[in-house]
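The complex appears here without one of its protein chains, the remainder shown in place.
Chain lettering (A and B) follows the sequence in which the chains are written, and residue indices restart at 1 in each chain.
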Amino acid sequence: MFLKNSWYVACTPDEIESKPLGRKICGENIAFYRGNEGQVAAVENFCPHRGAPLSLGYVEDGNLVCGYHGLVMGCDGKTVSMPGQRVRGFPCIKSYAVVERYGFIWVWPGEKELADPALIHHLEWAESPDWAYGGGLYHIKCDYRLMIDNLMDLTHETYVHSSSIGQKEIDEALPTTSVNGDEVITARHMDNIMAPPFWRMALRGNDLADDVPVDRWQICRFTPPSHVMIEVGVAHAGNGGYDAPDHLKASSIVVDFITPETETSHWYFWGMARKFKPDDLALTDTIREGQGKIFGEDLDMLEQQQSNLLTYPERGLLKLNIDSGGVQSRRVLDRLLADEHQLIAKESSVA
Amino acid sequence: MFLKNSWYVACTPDEIESKPLGRKICGENIAFYRGNEGQVAAVENFCPHRGAPLSLGYVEDGNLVCGYHGLVMGCDGKTVSMPGQRVRGFPCIKSYAVVERYGFIWVWPGEKELADPALIHHLEWAESPDWAYGGGLYHIKCDYRLMIDNLMDLTHETYVHSSSIGQKEIDEALPTTSVNGDEVITARHMDNIMAPPFWRMALRGNDLADDVPVDRWQICRFTPPSHVMIEVGVAHAGNGGYDAPDHLKASSIVVDFITPETETSHWYFWGMARKFKPDDLALTDTIREGQGKIFGEDLDMLEQQQSNLLTYPERGLLKLNIDSGGVQSRRVLDRLLADEHQLIAKESSVA
Partner (left out) sequence: MFLKNSWYVACTPDEIESKPLGRKICGENIAFYRGNEGQVAAVENFCPHRGAPLSLGYVEDGNLVCGYHGLVMGCDGKTVSMPGQRVRGFPCIKSYAVVERYGFIWVWPGEKELADPALIHHLEWAESPDWAYGGGLYHIKCDYRLMIDNLMDLTHETYVHSSSIGQKEIDEALPTTSVNGDEVITARHMDNIMAPPFWRMALRGNDLADDVPVDRWQICRFTPPSHVMIEVGVAHAGNGGYDAPDHLKASSIVVDFITPETETSHWYFWGMARKFKPDDLALTDTIREGQGKIFGEDLDMLEQQQSNLLTYPERGLLKLNIDSGGVQSRRVLDRLLADEHQLIAKESSVA
């Protein structure tokens, strides 16, 4: 159950730097590579000659060459040539709309003609020199929606990440959830508390005292198909919190691109964009390392949760106030999925 | 095909010492932990909030706290509390009767109200200072009944354990099998033979000559659901064998608690209780190490046997005289299983 007519993060540029990449996204086997003039391209990972995986081939003159018998595949899924063969009658394979933007390769696994790059949300932190970004990738064996639930209810930090970003005050501050069209926002504010270890590190990173009370905030924004951007930060208490001037706070965006692989697995692109000391590369590394460790703590929990849900498919789960962010996000997804299925049904009846 | 209304060994105390333990037993996913005043407790390994595995949580004030969002689960399967929530309407999860006795944690995976700790057989060796015990745990991918068969027919020692406890004389001495209610007893006596290596080691451990003829015995006792206690030993020949005075023999009980996990896998708690030199801890270690190595020799055989039986489900196996112990044990199990199913059917029709 995933939207196919939507933009997903497929990979990062380094993953296709030296050779093509085979990756399954929303159930589609796709070969990603750099074609003409370094433009990103994506076709089905299936050579029409004998079914070999095209991702084991190489790029020549902007085309993907099958590494088995040398068929030259064009970016549009039509065979360009093959040694000693006339290829006009060769069957086509799917090609996918793909765009490089904001430091990621984005793919539209559904109908190519509907893919409009303007639908990719603007990400200020990825372009402005005031921001720095670091992140990584995990492969997780659970439904991508369990990860959305995870990120739209940060009370789990108190338990899963108790030694880094968790603290009792998260549980005590009820979040508010609002829906704005397709966007779901869950916000929590904790005033006049002591910062937990990860945020003390971040305060020091911005040359701020880490042993004084702070105001802390978490503003989770879900947008379809499965992106969760979380504004997080702490400011020295009493200076306006979220609205405090930059030199009195450590402020970041937790970046989560959640890309379904199958119904029960996904690719999790996680990272953190920060609006302080953007040129401090050592700080970027420190934060990436810390975040990677923290986000790794969720894996066991999510995979065993998935296993439990498969074992007891009939059990209804609770939808508490803290779950509201996830519940509303799934509601948006369900509405869009219904629209997409209706569209497909209409096309079928026309055809 | 396993009895659910019965006591099984679930784990040893060290396995729940520092944190909860998730273990599947007779098809039930169970979280084991120490609750109030260190009492053992067991509930379904499924948080009613979002299906997370409770075994990844921690114990606080005698209750199991879910490690995902902090739901506090009581030992009775009822939610005690959750930060910021009213929990009265939360669905219950199963809780299990569980008892700590004889150095093991015992669980009753069936109907809790039928669980009577008095049904656990008395184990003298586990309480008397005249005895010492050492053992271990193996996870084996075969039907638990193949392990019962294995232990009720010790002719396999000659072949699987030829370098330690096996000897040709085992094959030559036909065992006698008797059934006493739910208990099945297979006994073999070999008089005036030379002891094999493991038993020579045991004789030396009891300060006895190891190069003189001995009388050797093996008395296997199966009791439901799947426990096999085997009295084994050697005595200097001509002193009464099994009935010889303690200072003329090396005498032990091979302890086998066989706990089904699924239809084709089980937890095998093996050990040896000995009635000589009980305070010699080094001897306990030596025996445990030797036994662990010997019992590890069965694993490959049992798992490949299981694989063969799944490949050829239609083939009937032979039931020879040497198989009588296993055959009778399965007959007891089949009768009790029929009783249990009848009980369940009756309850269903009443309800």
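Simple rule for what comes next: contacts are C-beta pairs under 8 Å (C-beta built on N, C-alpha and C of every residue); 3 or more make two chains touch, one makes a residue touch a chain.
Source: prediction; values computed, not measured.
Residue A:Arg50 is the one among A:Arg50, A:His121, A:His247 or A:Arg315 that touches the chain not shown.
Shown as candidates are B:Ala209, B:Leu281, B:Leu320 or B:Ala338; the residue that touches the absent chain is B:Leu320. Residue-wise, the contact with the chain that is not shown comes from B:Leu309, picked out of B:Val72, B:Leu114 or B:Leu309.
In the complete complex, the residue from A:Gln85, A:Ser163, A:Thr176 or A:Asn192 that touches the missing chain is A:Gln85.
On the side of chain B, the interface with the absent chain consists of residues 149, 153, 155-156, 158-160, 171-172, 174, 300-301, 304-305, 307-309, 311-312, 315, 317-318, 320-323, using the contact rule stated above. Where chain A meets the missing chain, the touching residues are 22, 29, 45-46, 48-53, 56-57, 65-70, 82-85, 90-91.
In the analysis below, only the chains that are shown with their structure count from here on.
Taking the mean of the C-alpha atoms as each chain's centre, chain A and chain B sit 48 Å apart.
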